[in-house]
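Okay, structure first, notes after.
And then subunit A:
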Amino acid sequence: MGAKEINDRLRAVLSEDGLSTDPDILTLYRVANPIVRDRVGPSRVARPRDVTELQNLVRLANEQGLHLVPVSSQGPHGKGGTACAEEHIALDLSSWKKILRTDRRNRVCMIEPGVTYGELLDALEPLGMTVPMPLAPRSGKSVAAAVMDREPSTWPNRQWDISDPVGSTEFIFGTGDIFRTGAAGGPGSLEKQRVAGGAQKSPMGPSQTDFQRVVQGSQGSLGIVTWLTVRTELRPSVEGPCLIGSDELEKLIPFIYGVQRPWLGEHSFILDRNAATLLMTHNAPDSFEAVTASLPAFICLQNIAGFERLPRERVAYQLKDIEEIAARNGLALSSSLGSVLAPELLKAATRPCGPRDFRHALRGHCLSIFFLSTLDQSPRFLGAIGEVAGRHQIERNRIGIYLQPVVQNHACHIEFMVPFDPENRGEVELMRRFEADAVHELFDEGAFFSRPYGAAGKLAFVRNQLNNAVLKKIKDIFDPNRVLNPGKFGL
Partner candidate 1 sequence: MDLIRLKSLKTDMEKCFRCSLCKMIPLPVVRHPEFTDACPASRLFHFHGYSGSGKQIMALSLLDGRIEPDEALARAVFTCTACGYCDVACKFIMDAERHRVNMVLREHLVDRGLSPPAHKKVRENLRTYGNPKGRPERTAGAWAEGLGLKVLPERKAEVLLFAGCVPSNDPQSAEVVRKLARLLLHAGVDLGILGDAEPGCGLPAYWMGDRDLFTKMASDAVSIFSKTNVRTIVAASGSCLGAFRSKYPEYARAPDVEVLHATEFLLRLISEGRLSLPRPVRARVTYQDPCYLGRQSEPYAKWEGVERTALGVMTYTDPPKPVSRGVKGVYEPPRQILRAIPGIEFNEMYRIREYSFCCGAGGGVPAAYPELARSAAQHRLTEARAVGGELLVTACAYCEAHFRRVQEDGGSQKQPEKMKVVDIIELVYEAAGLDG
Partner candidate 2 sequence: MLSSEEIRVLGDTVGPEWVCTDPCMMDTYSYYMNPEIVNQEGSLWLTRPEAVVMPANTREVSEVVRLCNRLNLMVKPISTGWSATAAASRDRVIVLDLKRMDRIIEIDVKNQIAVVEPYVKAIILQTILWKEGLNLHVVSCGGNHSPLASTTSAWGTGLDGPSMSYSGRNLLGVEWVLPTGDVLILGSAGEGAGWFTADGPGPSLRGIVRGYQGAFGSLGVFTKAALKLYQWDGPPEIEVGGCSPHYIIKDLPSNIGLFMLSFPDAKAMVEAGYRMGEAGINYADFRLPAFMCAIGSTDDNLDLKRIWETGLFQKIANYIMITAVIGYSPREFEWKMKAFRQILSEVGGVNLPINLPDNTRVPERLLKRIRRIVEFIDDPLKLLRKLPFLQDLISRLPINKRQRQKNLSELFWVMLRHANNTQGNFRPSQAMLTTMGTFDTWDLGIRQSDWIAQKKQEYIKKGLFLDDGGDLGCGGTFEQGHMGYLEGITLYSSKDPRSVEAAGKVVEEAVQACIDEAFGIPIAGFGQEMNAKLGPHCGDYHKWMKRIKEALDPNLAVDPFFYVDPGKKTDEDDSQGG
């Protein structure tokens, strides 16, 4: 079937303006990351208006052998999750922006995939709620895209399971079948479930399945989320954020373990001075040098908060307990370090940072290499990345470091950030080589690329071949015609 016929068939299942082939628009959907090779842009953009259209579109794709790459965030798309080596249609759900429900009693909300963090925070605030979120996401970042990708949040002790804060979901498999997971999985309509007292909050099920987990992390290759519920938290009514600085990471690590294990405090993470400065100066990159020079090598932000019940007393006792843990580790809590104030860092970390990723502000782009391990292993990875950087004549002090305990500090997101100039081909090439080398080195050191992007995309699936073989069987079940993001992870 020719392109025109395909377009006609697509227009037939989509509403007016539901299909775009305008090259200028298509460009917006290309992966805006010069390091990513094989960046085949989409041939079309499809914007279904509702679930019926979406389902029809997927069915059509099955019939016609079309490929769909779901997109929920607004551009620029920098990580490469939407990268696809084959001709494909960008399936844009970023305009699905309904916040379908907020439920203060059960601390949960239901949202469509295009809802951004800023929009959600605004909706939750009047109800005294908030949501754990990634470190200063860009304002176009879809909540659904982030949580379905298991992005780490800055609030580790509120994450019980790596799938949190995802509750129930509805998605469409590659087959075109619609499916609801968790408590929403049935029986009965959502309304009837609510009348019974349910809130579609549980992520488990239905029954002996947790297909939400299978779709999560699949970068759109197994299912397309049409809505999901997100676990919310009470919004702090009183906050007393603290900074703990040290020139030695090894000194901060026991402190984090000490605080995280009894769930003291709230938001908590470690940034090195470069990463902290990237975050704090993304609106004023010229001040980067001055700010970075004022900081110790590593900074831990530890928020302490009170909520609705006895908030000040809560902050008071937690502050004392945390101070004691700091003292036991030869550390002290401060309200500021160098030119960084704790409340400002907390604010920067827990609000959307603006249209552009804060990492990109300094040099125009930033290579991010991230993976999971445990916090105690992080110094080893810092050593490894330093060594690789040395091999590539990249100055160690150009690299930003972000350590984010996740799942109540049972694991740790470790991220290295290397800002670079995307217009400088030499530098782009260097970054490409560096990334490939670094990912190998880190992998050999035990880095687990649970969310594989870039060079890690292939490497992460090399060692555990049986896992791949089973994943392929699952892909055969949920997307037998390879409609969704084909080739992703070799599936």
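Selection rule: all candidates are chains of the complex that A comes from, given by their letters.
One rule holds in what follows: a contact is a pair of C-beta atoms (placed from the backbone, for glycine too) under 8 Å apart; a residue touches a chain by one contact, two chains touch by 3 or more; residues count from 1.
Here the structure is a predicted model, which is why all the values come from computation and not from measurement.
K.L.:
Using the definition of touch given at the top, pick which of 1 or 2 touches subunit A in this complex.
P.N.:
2
K.L.:
Could you please specify the touching residues of subunit A with respect to candidate 2 in the complex?
P.N.:
Per the stated touch rule, the residues are 105-107, 150, 160-163, 173, 175-180, 183, 185-189, 192-193, 195-202, 204-219, 221-222, 231, 234, 257, 261-264, 307-310, 313-314, 317-318, 320-321, 324, 372-377, 407-411, 443, 446-452, 460-461, 463-464, 466-467, 470-471, 473-474, 476-478, 480, 488-489.
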